[in-house]
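Left out: one protein chain. Kept in place: all the others.
Chain nomenclature is as follows: A and B, assigned in order of appearance, with residue numbering initiated at 1 for each chain independently.
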Amino acid sequence: MRILANPMLRYWLLIAPALLAMAVFYFYPISHVLWMSVTLPEPGVSNFESLAASRSVQRMLWTTLRIAVLSTMISLILAYFVAYVISTVDERRRRLLFMGVVISLWISVLVRAFAWFALLRNDGLINQALIGMGLIDRPLPLMWNEFAVLVGMVHYMLPLAILPLYSGMQSIDPRLVAAARGLGASRMTAFWKIWFPLTLPGVFAASILVFIYSLGFYVTPALLGGGKKMMVAEYIKVQILEVVNWGLGSALATLLLIFVLVTLAIVSRVVDLRKVFGAG
Amino acid sequence: MSDTLRQEPTIVTKSLAWAVICYLVLPITVVVSVSLTDRPYLSLPSEGVSLQYYEKLFTSSEWLSSIWQSFVIATVSTAICGVLGTLAAIGCWRIGSGLANVVRMAMLIPLMLPSMIYALGAYQVWAGFGWVNTYTGIIIAHAMTGMPYVVITVSTSLAGLDPKLEQAARNLGATMGQSLRHVIIPNIRPGVISGLVFAFIHSWDELVIALFIAGRNVFTLPRRMWDGINEHLDPTMAAVATVLIFLTVILLAAEFFLRGKKR
Partner (left out) sequence: MEQQSFAQDYAEIMREQSARGISRRAILRSALAMGVAPLALGAGRVFAETRPEVVLVNWGGLSVEVFQKAFADPFNAAGGNLVIDGSGPLNGKILTMVQSNAVTWDICDAGVTTIADLGPKGALEQIDYEIVDKSKVVDGFAYDLGVVNYFFSSVMAWDTSKIEGQPSPADFFDIEKIPGRRMIRKDSQAMLELALLADGVAPADLYPLDVERALAKFESIREHLLFWSSGAESQSLLRDGECVMGFLWSTRANMLKEETEGRIDYTFEKGLLQPGIWVVPKGNPAGKEAFHAIASMQSAAEQIILLEQMGNGPANPAGSDLVPEALKAVNPSDPANTAVQAKVSAEWYFENHTAVYQEFLDRIAS
């Protein structure tokens, strides 16, 4: 009882159940993956050596990186426009735009993938419409390629980019831009010299968030890529469940984990990570 | 006032922004219209709308059982991470020291790491526990990965609350339980509700973990949708998707309303 009288200790008791649960049911399974990567099929770093030696693994990692960077860039540019407009329009329009963003953020990723199936396939709605209008006579290859993967991924990432950008822009004092204009700066100058630099922390936060999510994304690339654009998450799943090469699969998972954590560690020196993830 | 000071975006910028929003909500409109089709394949209604695929959905024992299972799993896992996450966030807030910040950060990790890594580890560990293809297995995994949503929203609410308020209650003789119940929780209720809603949607929508752990006894809705998309695309899928969208919108509206009222 005397120990409990120490107030700080009591607060740790509030934390304890969650911490314990996370340790046993989250961090232990994660550490099990790390363990597998250095013990299967035999102890040592042989799995990492074969990762380094395999050209196809490198090609797959390169595909993953390329798609992640591309979808980050596209999402960021489009999101910037949206966030900018949301932060400048009147209250009623702002609410409407915001609603569109928030709802699409929370709509099931499978529902969206299904919608892209309905739209993009050979006999999908887009091809049906184009053929019906007589614009084309054979269906365009919209599905099962990098284009489809990007369409699906950017769609998923956009709300994740818009929200941190918007929260950054909201906190900018609008009088700064007005003052610059008043002092004779052109529209473009005011934007690039005053507004844009002030939004950079938001841009940075959004890029990191989208990039990290794109790297390990499974559902959309697996469905819309049709097995042709295999990204790392799908590759891991195939290694574990189908090829039954657990060593290689867990080594790749370890690599992904280290890459994400190192990226975040570097980023955390520049921005507050809680803000990055809190905004989403 | 401040609106007038802002630079009005050009018409090009504005149209682009609206076009992006249209792209964002496009899947919703597509899914809803396809679900009403009167034809036997994925298409827009041609001669009139039909509710036949809703009838099919609500008479299919498979879909209904998956919906029910997902509902139970989401409810229980949300309850678990709701309680654990809220208490932990309050503890961290009250301690406020460096170590507590580290703990709070650690609780956000499930949101940062790709779920494939966790799914793979949990699958191996759960197999040892005999939790594969059980409610327990999926519920625990969803509770852990839902934790960050609760911790974030509750912490955000707490940030606006003065720790002295709680201190005052304690000084007036309130036990910790009393101060939690009467002082802290009522003040952060909006944050807790948001966290619960997000954690619920997270579980309701989770596929990657389910791909490993689901089986004959537990076959969640996302798992069944995954099979549906891969193996049998028919407008019933669109009806399922519409029901899901509807439910998400209701939950978000409830969250918005409950949070807004408190403000």
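Rule of thumb we're sticking to: a residue touches a chain if its C-beta (ideal position, glycine included) is under 8 Å from a C-beta of that chain, and two chains touch if they have at least 3 such contacts.
Quick caveat, the model's predicted, so the values are computed rather than measured.
Enquirer: Just to verify: which one of A:S54, A:S171 or A:T189 makes contact with the chain not shown?
Expert: Checking the options A:S54, A:S171 or A:T189, the one contacting the hidden chain is A:S54.
Enquirer: In the complete complex, the non-displayed chain touches which residues of subunit A?
Expert: Here the touching residues of subunit A are 54, 56-57, 59-60, 121-123, 141, 143-144, 226-228, 230, 235, 238, 240-246.
Enquirer: Please identify, in ascending order, the residues of subunit B that touch the omitted chain?
Expert: Residues in contact with the chain left out: 123-124, 127-130, 132-133, 214-216, 219, 227, 230-233.
Just so it is clear, only the chains that are shown with their structure count from here on.
Enquirer: Residues of subunit B touching subunit A in their complex?
Expert: 2-3, 5-9, 13-14, 16-18, 20-21, 23-28, 30-31, 34, 41-44, 80, 84-85, 87-88, 90-92, 94-95, 100, 103-118, 120-122, 124-126, 140-141, 143-145, 147-148, 152, 155-156, 170, 176, 198, 201, 204-205, 207-208, 211-212, 222, 225-226, 228-230, 233, 237-238, 241, 244-245, 248-249, 251-252
Enquirer: Can you list the subunit A residues touching subunit B in their complex?
Expert: Residues 7-8, 10-15, 17-19, 21-22, 25-33, 36, 78-79, 81-82, 84-91, 97, 100-104, 106-119, 121, 123-125, 128, 155, 158-159, 174-175, 177-178, 181, 187, 190-191, 195, 212, 215-219, 223, 233, 236-237, 240-241, 249-250, 253, 256-257, 260-261, 264, 273-274, 277-278, 280.
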